[in-house]
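The complex is shown incomplete by one protein chain, all other protein chains being positioned as in the whole.
Each chain gets a letter, A, B and C, in the order it is written, and its residues are counted from 1.
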Amino acid sequence: MSTTSKRRRALVATGAIATTITLALAGCGARAGDDTSGGGPTAAASCVDTSGSTVKLGFLNSLTGGMAISEKTVSNVLHMAADEINAGGGILGKKIEYVQEDGATDWPTFAEKTEKLLTQDCVAAIFGGWTSSSRKAVKPVVEKLNGLFFYPVQYEGLESSPNIYYTGATTNQQIIPAMDFLASKGVKKLFLAGSDYVFPRTANAIIKLYAAKLGIQIVGEEYVPLDKDDWTSQVAKIVAAKPDFVFNTINGSSNVGFIKAYYDAGLTPAKTPIISVSIAEEEAPAMGHEVTGNYASWNYFQSLKTPTNSKFIQSWKAYPNSSGVTSDPMEAAYISLYLYKSLVEAAGSFDVDAVNAAAKKNTITFDAPEGKVTLDGKNHHISKPGHIGRINADNQFDIVWASDAFIKPDPYLEGYDWFPADIRKQLVGAAG
Amino acid sequence: MTKPKPWLSLSGIGVFAVLLLAVAPLVLTDHWLNNLGKYCCWAIAAVGIGLAWGRGGMLVMGQGVFFALGAYSMAMHLTLETAGDRVPGFMVLYDPLAPLPAFWEPFRSTAFTLLAIVLLPVVLAGVLGYALFKRGVKGAYFAILSQALAVALATLISSTIRETGGDTGLSDFKYFFGFVLNDPANKVMVYLIAAALLVMCLLAVWQLYRSRFGELLVATRDAEERVRFLGYDPANVKLVAFVFSALMASIGGAMFVPIVGIITPAEIGAAASILMIAGVAFGGRASLFGPALGAMAVGWGQSSLGSTWPESWTYILGLLFIVVILFLPNGLSSLPARFARTRRSAAQQPAPAIATAELEGVRS
Amino acid sequence: MDVLIPQLLNGSAQGALLLLAALGLSLTFGQMGVINMAHGEFLMIGAFTAYLVQRVIDSSDVSIPVALPVAFVVAGLFGLLLEVAIIRWMYRRPLDTLLCTVGVSLILQQAALQIFPSQGVPVEKPHWLDGQLNSFGYNWPLRQLFTILLAAFCVATLAAWLKYTSFGRRIRATVHNRDLAETSGISTRTVDRITFFVGSGLAGVAGVAASLIGGTNSQMGTQYIIAAFLVVAAGGIGQLKGTIIAAWAVGVALSCFAYWTTGSLAQVLAFILVIVFLQLRPQGLFTVRTRSLA
Partner (left out) sequence: MTDASLVVTNLRVEFSGFVAVSGVSFDAHPGEVRFLIGPNGAGKTTCIDAITGLVRATGSARLGEKELLGQQVHRIVRLGVGRTFQTASVFEELTVLQNLDIAAGRHRTPASLLRARRGTDASIEQALEETGLTGELATPAGILSHGQKQWLEIAMLLVQDAKVLLLDEPVAGMSHDERAATGDLVQRIAAKRIVLVVEHDMDFMRRFATRVTVLHQGKVLSQGTVAEVQADPQVQEVYLGTADAIAVGTPNRTEV
């Protein structure tokens, strides 16, 4: 074959593809201008089928990769809750048939699996997620497809979505009670230590605002990547800054390194205690005796004395693959499934819009292990009690402080005058 | 190694193009079409890895870096398009009054964004490759350095939350160059662009492989010093392949963003960079279709096998690495040739052992 | 100075841990050209061994000293298994061993995640490592001193073994010139296996030390592997002296950057520093000049 004809054929192929692209561009869908037709959620007709004797629900947790460390137990608790509900007759008389998906500690995978659960498996709702990143990956998908997502972990707040229910604490239910506790202890100098990602950064931004109001001086702020265990250099800075208390927003196994380095540097709970928001009953044992005497702020502790809690602990201990201890995120996951049950039964339907309408009435409650929680129909968060626990020698928590009443969720901190209104306005605006 | 029938490959690309561009949109559901689009993005990056590693012998374990350049360029543009005149939401909290970081500003422009997707990886790979290859950094050193670079970049992005969105990444894009992303028709369009780009990348490497440069690249891979004694500077040869592969990774990254709707540092770090290689090794590093098909197969495995048996999937992936590399160093695409060889050698006398030739070649 | 000296010690301790992790890599890389990406998981195996030993011997005062040799043997055996099952089939294909062992590392991580509590397990520090040594006007955390001493002990033992035993001489001969060693009647197969055993065993020892510093869980190996490889590369292949200096330098750099910048930036800067260094000296700190073309 001659030179020219060879080259021409390659050109033709390229040209054909270029044409395809142009045609694809020209022939397709809505543009930014005609927002009214295609801009909002294009709520494709839901494929959820509840005509049979079962209802399909999706569980989305990282069972592999780095976050499997934390998310595996949440997945197990969800299975337990589903089994319990099924044993009690199911939701609206329909047994739960769950589809477990692996988020694989990969946020695009969370997005992909959400779409799969909603469009291929046709689940009525999805439960799971842990990191804020995973939630932010899921959010646009559930909003686009008008699905439901129940998120069980305390987070940095400043978010709400008609398609997400948050059963973990927002900032005013965990961070702010912790700050109130510190103020009551007469803390004057506070050091902030966190993992380098969105929750600690945001939490600390809020802490700094509130500390200014409380008259607490922030004497240092340090971050280390999530996957790094070595905290010795940062602890040296804590030693130098001489704070009264350390506010710890470190997540994951990095906590172990932090606590060990802290202990090695001669810092003790007697002189400079730590208050943590990510160390719970599950994490504490991995830190051994070196964490004893420090504090944690949660809504739920295994040591809480409520009738539902003892039942919850018993069921969990008896459950296969159980870790033996219960923790706040586990309890929040447990709540999420029951809350969904209450919502559906109040709505009398699995339909997303009907469920959301039922939530709007603000009457949905659940007698949770942490106490009777109420769903806020407007922001989709639940009321929670604030608790501070102190870690004892058994790596369990002795409750040393409790909020006066259940704290109403306030993700945008609208009830707090120290939170600048212009930030709130921009955040709400940016969230659309 | 050399393609006796280049036109067979070209018609292969043609069939592939028809399957991707015409058949797939007709037969697949929206969900699977979108997934296929995602695999196409990985496949684009994989084609580049095949070029650099399979043909050039450079084990690029940090293609995440270039994937990130394209992805973040695109994501910044889409974020700004979505935010309009406002500062993107995630930036507000840390400093509500501060303006947009200066390096974001040019990404408002469509032209600049497209240019950045092409030029950033070319420039970075050019500088990096020049520095490393001219100094004779190769083999395992190169692999580890490139991986370290990917880890460093992922860490850097994770820690610059206000500037890059940090660990949470950039997501929630509403528009793609003026098109509403939620519109299913537009999703199909985005898919078609990614698929077409994949076909174009295949055409590009097809031409590269059959060109004199392709032969020179293989020669450089097998005996770098020997090439030097023919008067070429092997660094330049490798540099060209490396730059091409970086460019492809960047294009893959750029298309990943509108298709998947999120980009985070996790997509560029060590694990993600290694996963890209898994597909290439599986399919056949030095073949034309191997890398692309391998990447798509691994992507599909993650979506479907990973769903059915999440824990086993990790084991499968691990075993895939071991078994394929141990027994099939040239991937699945070398199977037909293997069968042919065994059949021929069964019929006639044993074929000359390639292994001995390879052994001799190692030191020369 | 009040800040610099503690950071130097801290950096030295970090460097010591890196050195322990890098020693084995340096051995196997130098001798066989094998890049073992599962090396970090051998470290993890060492840490889990420390935990298991602690389950048997309750007192951490005793269990850690016991765990050190046990971890050496256990991780070493895993290394031996890897060598026998996989690596030996692919000498002469260094980049392929690299990828193959990536697969091994994935499998080992997932297995650890499923065998042990997913949140990780506690390894209690012996009481004799509690607290600090107060001298020269500074407080030296005992645990850091312990890591440094442990690394020094391992290096000294390794160096003596390489230098004074006939086996060590065989290893050095093989590192220097494999073909010549083979023709001189050295069974390089046996040498390779022993080297792999020792190299992996050292990772196990590093794992015990790491378990006293950070968490013991399925992910722990990943944070050491890249840094350890950079140390090996910067030190020069098969160069004990170079590896020691490089490990120390990277440790101090990490520690000082972490103190004066941020924890995240420290990692970025340290990595970039090594990359730039390797650009300037592609063969690392120390090299043997050879004439071979390869």
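Rule of thumb we're sticking to: contacts are C-beta pairs under 8 Å (C-beta built on N, C-alpha and C of every residue); 3 or more make two chains touch, one makes a residue touch a chain.
Everything numeric here is computed off the predicted structure, so don't read it as measured data.
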Just name the one of C:I5, C:A152, C:L180 or C:V276 that touches the chain not displayed here.
-> C:L180
Which of B:L20, B:V65 or B:V227 contacts the chain that the document leaves out = B:V227
Please pick, from B:D30, B:E163 or B:E215, the residue that touches the omitted chain in the full complex.
-> B:E215
Spell out the interface residues on chain B facing the chain that's missing from view.
-> 1-2, 6, 207-208, 210-213, 215-216, 218-219, 222-223, 225-234, 352, 354, 357-358, 360-361, 363-364
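Everything that follows uses one rule, which is that only the chains that are shown with their structure count from here on.
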Touch-based graph of the chains, sorted into line, ring, star, complete or other | complete
Taking each chain's centre as the mean position of its Cα atoms, how many Å separate chain A from chain B?
-> 32
Give the residues of chain C that touch two or more other chains, as numbers and ranges in rising order.
-> 110, 222, 262, 264, 267
Two or more other chains in contact with one residue: find those residues in chain A.
-> 64, 196, 223, 225
Listed in rising order, chain C residues that touch chain A in their complex are 3, 6-7, 10, 13-14, 110, 113, 117-125, 130-132, 139, 141-144, 210, 212-220, 222-223, 254-256, 258-259, 262-264, 266-267
Would you mind writing out the residues of chain B in touch with chain A in their complex?
-> 10, 13-14, 17, 21, 29-31, 34-35, 38, 81, 83, 86-90, 92-94, 96, 155, 158-159, 161, 166-169, 171-175, 178-180, 182-186, 188-189, 192-193, 196, 199-200, 203, 207, 256, 260-264, 266-267, 271-272, 302-303, 306-307, 310-311, 313-314
Chain A residues touching chain B - in the complex, by the definition given at the top | 9-10, 13-14, 16-17, 20-21, 24-25, 27-33, 35, 38-42, 44, 63-65, 100-102, 104-109, 111-113, 115-116, 119-120, 131-133, 136-137, 139-141, 144, 158, 196-198, 201-202, 205, 223, 225-226, 420, 422-423, 426-427, 429-431
